[in-house]
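What follows is a single structure, written as structure tokens, with notes after it.
With one protein chain held back, the other chains of the complex are shown just where they sit.
What follows is subunit A.
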Amino acid sequence: MRATVQPHAPSVEPVMSRLDYEQNALHHSCLLVLLRGVGPSRARILQRAFEKVRRVNNIKVTDSSGIVRTIYFRFIHEHPVEHNDWGDFQTHRRLLGLITIGKFENQTELNELCRHHESLKVRYGGTLYESRAIFFGPDAQPSDSIGNHKDGITTVDNAQADASIDLGHKETQHPLAAGRLQDEFTTPSNFKSQAFFYREQDNCIDLESRVSDFLNALFWVLESRRLERSREKAEKVSLLLAPFEKRDFVGLDMESRNNRKRCVGRVMKNLADLSLQAGLLDDALSLYHNANETLRSVGDSLWVGASEEGLCAASAVILYPQMRTSPLRNTPEKWRASDATKKINTPANCADAITSNSSSCSSVSSLLTNNSSASGTPTTSSSSSTSTISAAPFGHQRNGELPGNILKPEEITNYYRKAIINYSKYRHAATIETEAALKATRICIEQNRPLDVAMFLQNILYINLSLSEAERVKRFEIITELYQQIGYQRKAAFFQRLAALKHVQQGSQAPDWTQSYRLMLGSFTGYLLSLDPLEVLENAAGWPALQIDLAQNLITAARRLGQSALATRHMTFLLQTQWDNMTATEQSEMAVQLQNLSAQCEGSPVPLVLENGTVIPPANLTDLPYCLEMVVKDLPTHLRPQRIKIAKADSGPFLFTPIHFNSVDRRDKKKDKNKIAFLWVQNDLSEVCVRLRNPLPFELAVTDMRLLSNGVVFESLPQTVILQPHVPTNVSLHGTPIETGQLDLQGYSTHTLGVKSNCRLKHMRGRHLPPNYLVDVIPALPRISVKTSLPQTATFSNMNKADIVVTSASLTLYNGESSSCTITIKNESSTLPLEHLEVNINSNVEQELQKKMFRIDEQALQAQLPVAPQGMLEFVVYIYAEADFVCPMPAGSLNSSADYGPSSMSHYASVSSGHASLPAGISSPQHRRQDSMQHAASRSTISAAQHSLAALSLQPGGADTSSSLRPQQLTQHIEAQLRLKYSGGEALVAGYCRQCAVSLNLELIPSVQITSWDVLPAEMQFYLVLDISNLTAQEMSLNYTDNKNILIEAKESCRVPIPVDRCSLEQVCAARAAEVAENLERERVKINWLLTGTDIQGVASLRGIVLSHGMVDLTTVSPLEWSISFQDAPVQPHSEIVATVGQRAQLSINLTNQSLQPLKNLVLTIKFYQDYLNGMENYNLETRVAISGPNRITIPVLEKHAQTQHNCSVIFFTPGRFKTSIECVTKPQSHQRNSISTGRSYPAGSTTTSQLETTSTSSFDEQQAHTWKFIPPIEVTVVEQ
């Protein structure tokens, strides 16, 4: 307790008595007892004894008139002797009793304790009535005889006149230990006091009763003094003096009327004090009133003040007895909470006390005034000139009823004020004045009058009191405490801070930083600061300038204390909370300070606990650096998890609607604002990008930045950055989720300016940051690395989804060349197997073409699964350089077709040297060209009139060919992506996979080009004649049939005839001519090329070659079977037929329809002509030959397998060689007279492409004019008879 706490109290007392800050009005009625621990203190043991003694703070005494009086005692631990000097002035200042408590182990110590006790007795001898010593001895030894050791106690008992009854039986339990102790140890001879001995472990049951006895003794002495005083004759009394007054009255005439009065007044006041102490409140009140009157009349201000104060005290004792038991228990919170109760509170208390007794009145004030007016007590002006200083006429206090001359609650304040004013007239009464002010304050607190409290407290500061610094501080502290009690937090804080500053003010010999720090911290609430920076930021209240100043002072104190951790913490706090309230320079200064402080002790976000239990919560520099943005990054595209099966999107008819049909949608969206749409993968390094700005004007190094997370275990990797001033910097923070589930990213931690901080998003203000980010972490997925057997490209493609490309391969191929690419996949993950692999190809070419170009053996691939961790998988992509080998027709290449014919034939006959046996007759067929070509628009310019052409639209030579190369035939680039979807392990079960891609860049170089083509008939076959150009820079060997090769120089061109078997008409009858041609050629014609000197080879396809109908006719087997007999002999090809001039020769033509369909509208034409073999043919043979019957025979229909026969006779008039051209033409119906019936009437030449297309679906034979000839023409040699 205090005895142990106060050893540092200055031993040198000032001349003026020391202030007793704890005093309140009720202490006026107490008897002062010094309770002192002596000897080497053993706090624990003595503590108990102290408390036991202290508990006996009042006794009830029945006086001679039978009235029970309650006498109160006040135990103190320290009492300056000078205070006793004021005992005449105010008797309660006199020390009346002494109790020492000590502990000894042996005789020497006991002697020492006794010496202490005696010395104290001597010290306070002037006022002391009685004293006791309580000694605790060592514990008992077991085998001790019970001697005659009760002496001490019995003497005690005897000494106490009014021993209470129960003491007796208590004593009987006790004697064993105590007696023996006293037996063992003897008090020195000079020790005259009574002592109680106890064993150390004794629970000293009788201690309280003994103390009570002791207090009784004190009372009776006091009572005797009171009686003595009351019986004094007014004329005989001596002048009572306050200590400083002694000199003032030297040499004055004490017998003057004034001084007599003064004497009487003072004695009366003194008696009042004693009465108050002796529990005679009514007497005390009356006496005070009287004394007040008397003294005022002589202008004895000091004593008037004292009597006024006494009046207040006496009233307070009656009005506020609760102040004694629980001083100021009324917490300010309670009564400041509701204004309504506030004003009523105190009066109500009084009212309660009175109403039980008052019959007529309910209000205190009215009761009081009634009483006072009725009784005529001298509260006003009635001067009572009592000759003896006897008790007031009111006599004894009636139980529970208020005495009539009591001060009303509101009067108490006034009286105190008056008293203080009176005191203030005396410089030496400053202590008294201060104490009076404090007492008044406490009364006002009890009365709930904060303004008066403030007034009194403020007044204390004015009192000119020469105080030591420590005392001054104490004064501030007590003021603080009182302000706090009335809830004036700001005032309290003001004084608390002053006290704190006083502790350490300059010039102070022993600055006490601990106290200073404690007080500073205490004043935080007054300035609306909380220790938790979050709260401070939340409230954003208070006066920034003051808050900054206070925090800085606190930092200084902490630093001076050597508590670097605290200093760092407070500095962090200051920066964090007051950042916005500081100027830029201040900010940077503080930051530098923090850096210096943290150099001594690093700050970390853990609560600090002070010795007194105060917890200082962590302070985090959330805005240093200032976070502008935090973005959770998805995994790199090629590692991004995907659903293996893409969930079917909402299959409603509306893909998008801006209308929200219900608010539920929107709410959901809002709720999941911080929910990240993508996924992270367990064990995969993930990234969060933070944009930071350094608000300080110097470089800020942020080390050990990590992500803060909740939820699943997350391993965060530290990151260090140096931020340049004011430049936003992006920082990537990495980490790896270790588990699956939901990861809650809350922010990041930093280590900057020597302080570790946890910067959580929710604590960052003024930005639109969500409080956290939620990321779903899915089970681990395997990772693969992909390699190809081809070299990589330098450039990546700009294709769709280019970001998933992990590697690339480039390949250059000649058109038609084949190659392959081996792709090696390695499962990089160390634990997960690769169980699922899907491969597909995307490219910038059409799907059809792509299929031709790329081929993967899917089955072989799947057979290799699963791939063990770190295992490999290989598969091959076959690549074929598919391209258009056919050159689109240059517009100018046909206009001179008429000039060709034989000459051109001869040209290519010469080239195709190995094919010289090709019969010349192949040039004879006539192509009806009224049908325009489907693909080459230029061909539509050819008029139907050209139908007699031997339409060899071949281009003349190689030189020409190269010049007509189209840009299309330049190098072609194809980009393709080989996309791999793979998965394994748990993630596969969960339905996730990853996708990566290999970019394939193909460069296709032209190799061979077919610049033009034609079809030439042969007997069982036909010849496809192609102009082929070698577009490479190398010599090329072209293999065009099984055994025929031709070498083409670089950039040269040559004409190649390829014999092709005809196909039956049945195969093609339903198909379109162009397609037929294409299919035919592709199936049967193979053009392999090989670049000589290299092993580069390829195949050229004929796709794109379009044949005219005439050509198609040639490629197919004729549906008509000719069976011609001349003069009844069947005609064999190239057989010699001889006829005679003038004789009739029989020509019989038999036609059989071999096709599957009937042929309609056939016209059989028989013509004779003479071939001059120079290119001239003479059809004007009217004078040389005649045919019986028509030479044009119309056959309306020829059914399937039907035959028709035409017979005629021929007569040659002149000898010579004649040729017979027999042909059969089917006419389209449009050409016929019955065009109306068929509904089609197309002029032959104007058939357009579109019309062709529309009709092409109809029967093959009906649409187009076909011409079937009997070839070779029959040659008849006519001889003379």
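What we mean here is this: contacts are C-beta pairs under 8 Å (C-beta built on N, C-alpha and C of every residue); 3 or more make two chains touch, one makes a residue touch a chain; residues count from 1.
The rule is short, and it goes like this: contacts and distances are computed from a predicted model.
This figure omits one chain of the complex; the name its UniProt record holds, of "Large ribosomal subunit protein mL43", "Mitochondrial inner membrane protease subunit", "Trafficking protein particle complex subunit 2-like protein" or "AP complex subunit beta", is "Trafficking protein particle complex subunit 2-like protein".
From the set A:R490, A:K1051 or A:K1167, the residue in touch with the chain omitted from the display is A:R490, counting the whole complex. Here one chain is not drawn; of A:D549, A:D803 or A:E1049, the residue touching it is A:D549.
Mapped onto subunit A, the footprint of the missing chain covers residues 339, 450-451, 454, 458, 461-462, 483, 487-491, 493-494, 497, 527, 541-546, 549.
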